[in-house]
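Only a single protein chain was left out; the remaining protein chains are all shown in position.
Now for chain A:
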Amino acid sequence: YPEHQVVGMPALSPTMTQGNVGQWQKSVGDRIEPGDVLVEIETDKAQMDFEFQEEGYLAQILAPTGSKDLGIDSPIAVIVEDAADVSAFADFSLDAAKSAAAPAAEAPSAPDAAAAPAQAAPSQPTPAAAAAPAAGDGSRIFASPLAKTLAKEKGVDLAQIEGSGPRGRVIKADIERFVASGAAKAAAAAAPKAVAAAAPKAAAAAAPAPAVAGVGFTDIPLTNMRKVIAKRLTEAKSTIPHYYLQQSIAMDNVNKLRQSLNTAANGAYKLSVNDFVIKAAASALRDVPDVNSSWQGEFIRQNHHADIAVAAATPAGLITPIVKTCDAKGLKAISSDVRDLVTRARANKLKPEEFQGGSFTISNLG
């Protein structure tokens, strides 16, 4: 094959490990100028444009639109310098290109204190054995910095101490008590887990799954978005205490107000029942700040403003764009914001800060 460059899946965000291929913006044979968008890539966070920085011609597309879960550096296209070489790649296949589908992606979430650097696993495991991180089960030992220092000085294993501080935290008094009780001959710190943690995480190989129809059922493949939604909902349901309240509310007065406001609008706006619910919720949140709060593990965050998320169904899944500071906005502003956000949500054009956050969610089943 003539001289060419195989373009791999780019890492468009620092945390991205794999991505899906969206719409190709260039076809085979097109000229590419530096700065042109080659293809849309769906990352772990958002849909982004992959701008190509060199000039050339697109000789072959190796990962068509719809390819899913390609690891970073998986080949997605072939670029050549001369237009004349394009035809030579008509039947270019991937076996020539070494498959990078199993990237040596370091595990950035490695929970070791003396964090090993990226890529090449360090040849000598860091000898400073991390006593604090518990073995493998991912749970952190909560201890105050003073207690940690003291424990290190005395050679005490934090895992053996029961904490008496806030939320079971190990504090200085606990260490002193432990030492005084003569149990000072604690076992040596756990074997350096740093080495184990540095083992490369094998990312799932790329295997784009079309909808598989079987006898009596059809398997519908999941978008990244749906996977993330499911994961988050499960996490929320299992880690956050839930309680349920139910109330019937007569909306007669609200409907009368809505009608009169809408007729007076003369087409400038059209309020929906949802807008009233949002505004009412915002006022309630302002009056009862305890409800405008969220559990953050070590503390409760009480928000000063009512950022209300409105559930919107899009073809890709459910998303909750946020209408900010509803307590300071009027019905008209809320109505136009909701309209704008939902339209953009359906077109997949929301920015991350527009659907991340929020302290209150409203779902309207219609």
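By our rule, a residue touches a chain if its C-beta (ideal position, glycine included) is under 8 Å from a C-beta of that chain, and two chains touch if they have at least 3 such contacts; residues count from 1.
Here is the rule we go by: contacts and distances are computed from a predicted model.
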Worksheet, complete the sentence: Complex minus one chain; that chain's UniProt name from "S-formylglutathione hydrolase", "Formyltetrahydrofolate deformylase", "DNA topoisomerase 6 subunit A" or "Pyruvate dehydrogenase E1 component subunit alpha" is "Pyruvate dehydrogenase E1 component subunit alpha"
Fill in: Contacting the left-out chain in the complete assembly, out of A:Val28, A:Met48, A:Ala88 or A:Leu331
A:Met48
Fill in: Residues of chain A (touch criterion as defined above) contacting the omitted chain
8, 10-14, 33-35, 37, 48-49, 51, 53-54, 72-73, 105, 113-114, 117-120, 122, 124, 126, 128-132, 145, 148-149, 152, 351
